[in-house]
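Missing here is one protein chain; the remaining ones are kept as they sit in the complex.
We call the chains A and B, going by the order they appear; numbering starts again at 1 in every chain.
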Amino acid sequence: MTPVPYRVVGRRDETGDVTTLSLSPVTDDPMTFLPGQFNMLTAFGLGEAAISVSGAPRRGGPLEHTVRDVGPVTHALCRARIGAVIGVRGPFGTDWRIEGGPTAVESRSTLGSGTAGGPGDAVVVAGGIGLAPLRGAVHELMARREREGGRVFVIVGAREPSQVIYRDDLERWAGAGAEVAVTVDVSAPGWTGHVGLVTSLLGDAGFDPAEATALVCGPEIMMRFTARALIDSGVGSGRIQVSLERNMQCGVAWCGHCQYGPLLLCRDGPVLPYDKVARLMTQRGR
Amino acid sequence: MRELAELVAEHPLLAGLPGDAVTRVAGCARNVTFGAGDLLLAEGDAADTFYLVRRGRVAIEVHAPGRGPIMIETVGPGGTVGWSWLVPPYRWQFDARAMVPVGAIAVDGACLRDKAEVDPVLGYALMTRVVAVLLERLQMTRVRLLDLYGAGGGAG
Partner (left out) sequence: MQIGDARVIDVDGLDTLIRLLGDLGYATRGPVVRDGAIMPGAVAGVSDLPVGCHDEQEPGHYRLQHGDDDSVFAWAVGPGSWKADLFPPTQELWRATVEGDTVTFVEPDRSSAPLALIGTRPCELAALEVLDRVLGSGRTPDPRYTAGRDGAFIVVAECGTPAATCFCTSMGTGPGVDSGFDLALSELADADGHRFVVRAGTERGADVAARLPATAATASDLGARDQILATAARAMTRTMPADGLAELLARNLEHPRWDEVADRCLACGNCTLVCPTCFCSDVSDTSTLSGEVRRQRSWASCFDLDHSYLHGGPVRASTATRYRQWLTHKLSTWWDQFGTSGCVGCGRCIAWCPVGIDITEEATAIAVSDGATRSGSPPGEAAS
């Protein structure tokens, strides 16, 4: 239960209050994780925060976490200098189930495959910093696309242009053949892209809803609206996955804080199929 | 029934509708009240009944964990609460809650759709009135997005 010391070997300021840290274990072997899982990061002396892993598991290299500054612990993490030591416990939780990806096992019900000719369309919809837990999943989907074909759609919404994170990755994915679309709620000088809600991009995205599977992450309101829009366009609710969030303090199902109705999110989530949580997400104050 | 038709005719959304049209709309309606804090409609529910507000004030809200219900807009006397009954999949996108005691005319959306279906003249009359209100709301929402009162928002 003690955190493993990791050294900050790189840092990138994504936006004013969002920083991506690259971490390398001081003495231990690098951890193995799956996209969608999270770690508990310790800013020694201040506390611990649950942060999704934002790196790609099979790419090697340092462990990456994208952190938003919302309190004393995340503030310290965002300010951590190169060489600083932070603690890492994990990985915890469920991952984005990608058929043909690192988690695929015969017995697991994974995202369905398409008809002969490769996997069905994979639609990734991210709102704001919700792109961070999805980054590793997109990497896996692109790797699968190289092996087996199939189309990958990455649809990103942000508040305004300066809040769009991972612009390099978005360009790289587009260059590798993914259909990438970015929209903002509010424009800024020089922006020539879409302006509007992220759900407004779904209609014209061009995916085939019949065989499509979707991974959705962002503010809860955004996930509710996006899931409903996907269902209305024909995507089965069992083929949509969301990543839910609640107060987390231990990561190991001891502290009870991450309860969401019948679920303990550190154990049963954070990634869950939408049909399992649709009703729960309508229950106010749950 | 006649009294209800009068109330219906008084509401701005239906102002100017010919008498027999008003009667037919009233045939899908009933007079209701809500206590302060009552939910008129809830996100995700089937959009069947919409409301013509006669008195009081209704908050259009959306709920988010950790932020409580977020009030987006208010609808007062003469306003209309609930539009998703007009278009498939007929499901509410937001919550609506009475902020104070509210008096309204509850209209069965499916009933009204059916009547509009068989009588395109009635249907067109309803649609033009509805579109006018929605257009005004859309335009106001766009202007609100400009965040005019924020730092650097424009107005001196």
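Just so it is clear, a residue touches a chain if its C-beta (ideal position, glycine included) is under 8 Å from a C-beta of that chain, and two chains touch if they have at least 3 such contacts.
Just so you know, these numbers come straight off a predicted model, no measurement behind them.
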Which displayed chains the unshown chain touches: A, B
Per the touch definition above, residue among A:174, A:195 or A:255 touching the missing chain: A:255
Touch with the omitted chain, as defined above, among A:48, A:64, A:121 or A:169: A:48
Missing-partner contacts on subunit B, residue numbers: 30-35, 38-41, 49, 51, 64-68, 103-104, 106
Subunit A residues that touch the omitted chain in the full complex: 1-3, 5, 7, 26, 42, 44-48, 70, 83, 85, 87, 245-247, 249-250, 252-257, 259, 261-264, 267, 283-286
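Convention: only the chains that are shown with their structure count from here on.
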Mean-CA-position distance for subunit B and subunit A (Å): 37
Residue ranges of subunit B in contact with subunit A within the complex: 42-44, 62-65, 69, 89, 91, 93, 145, 147
Parts of subunit A lying in touch with subunit B, wherever the complex brings them together: 185-186, 219-221, 224-225, 228, 232, 245-246, 282, 284-285
